[in-house]
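Just dropping this structure here.
All protein chains of the complex are present and in place, except for one that has been dropped.
Going by the order they are written in, the chains are A and B; count residues from 1 in each one.
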Amino acid sequence: MSADTPLIGDHTMPETAPLTDARIGVVTFPGTLDDRDAARAVRLGGGTPVSLWHADDSLHEVDAVILPGGFSYGDYLRAGAIARFAPVMNTIIVEAEATTASPLPVLGICNGFQILTEAHLLPGSMIKNDHLKFICRDQVLRVENTGTAWTSQFTQDELITVPMKNQDGQYVVDDATLSTLEDQGRVVFRYVGESPNGSRNDIAGVTNERGNVVGLMPHPEHAVEAGYGPNDATGLREGTDGLTIFTSVVSSLTGGNA
Amino acid sequence: MPTILVEVMPKPEILDPQGKAIANALPHRGFTGFSGVRQGKRFELSVDGEVTEELLESARTAAAEMLSNPVIEDVVSVTVAEDL
């Protein structure tokens, strides 16, 4: 399948393209880097990506939202700290915390995860990696919660490999919250093998109580297309384990018919 | 021109990787006798004119809600400096 993510121009799918029932917004903040990758992943996962702009408080009737990776506002204050106050975030916070039967599914990847913690949609926070360096590598994760909108198509404790790349990736959280997270099974992804950054309990991703908001530091959107992903057992850059995140949400949104 | 100084430190219970790295490096350069280092941030908010109590309160709110993240950081002081 052709991904067709233009290097130049808008990454919203053209109106002539066949639409699925799953319209997934991808937010661009100043300094966002992985918005095109996230849009491509949505498309490869069978959804329709819709470009959302930080300064626009409308979600344009999307069914789910992805906050992609990058360095929003340079991460100069704290990672994600300024983006959290963008107009689009006000709407996302309201929709994600709605007490309706199906609150808005939101996925924060890397900087997006940091924004979600700054917005208090997810607990904890991210500080500098314990080794103080930026690290880019293929990372093995264990999927420990398949009850979220974003992980429904994984099997429990499935091991996946996706790229990770960050400088502020060390997940910290107070003891009480950590126990709650563990007790309630809200650790969605955990690092396998040597810790890449010193995160508490090797946590790579967590979800909120309702399971609609998920954040993770590694990058599933960089593991969706053979030839451009992480290395896997079959060879160079063939890994596509991240795609299941995107097919999961499309499936959740379309009632399992995608 | 007066300036409002806001100082933010990582919470004592939160690991401070930068402070730790500096603490490890000090003895290598012959600076011994320091048992720990923590690295924080200082913000300088410049003010044209007088610092009113209202403005100072606004600075305190900004410090608590934006300049720091209460999950990992404490605002340790908000003060006024006259001539920087």
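Quick note on the criterion: a residue touches a chain if its C-beta (ideal position, glycine included) is under 8 Å from a C-beta of that chain, and two chains touch if they have at least 3 such contacts.
The rule is simple: contacts and distances are computed from a predicted model.
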Among "Phosphoribosylformylglycinamidine synthase subunit PurL", "Cellulase", "Fe-S cluster assembly protein SufB" or "Branched-chain amino acid ABC transporter substrate-binding protein", the omitted chain is listed in UniProt as "Phosphoribosylformylglycinamidine synthase subunit PurL"
Full-assembly contacts of the left-out chain, visible side only, are chains A
Filtering A:His120, A:Arg210 or A:Arg237 for touch with the omitted chain leaves A:Arg237
Contacts from chain A to the absent chain lie at residues 2-5, 7-9, 30-31, 33-34, 36-37, 40, 55, 69-71, 73-76, 129, 131, 133-137, 163, 165, 167, 194-197, 219, 221-222, 224-225, 227-228, 231, 233-237
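Going forward, only the chains that are shown with their structure count from here on.
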For the pair chain A and chain B, the C-alpha centroid-to-centroid distance in angstrom is 31
In the complex, chain B touches chain A at residues 10, 13-18, 21, 66-67, 69, 71-73
The residues of chain A that touch chain B in their complex are 77-78, 81-82, 85, 117-118, 123-125, 127-132, 170, 172-174, 198
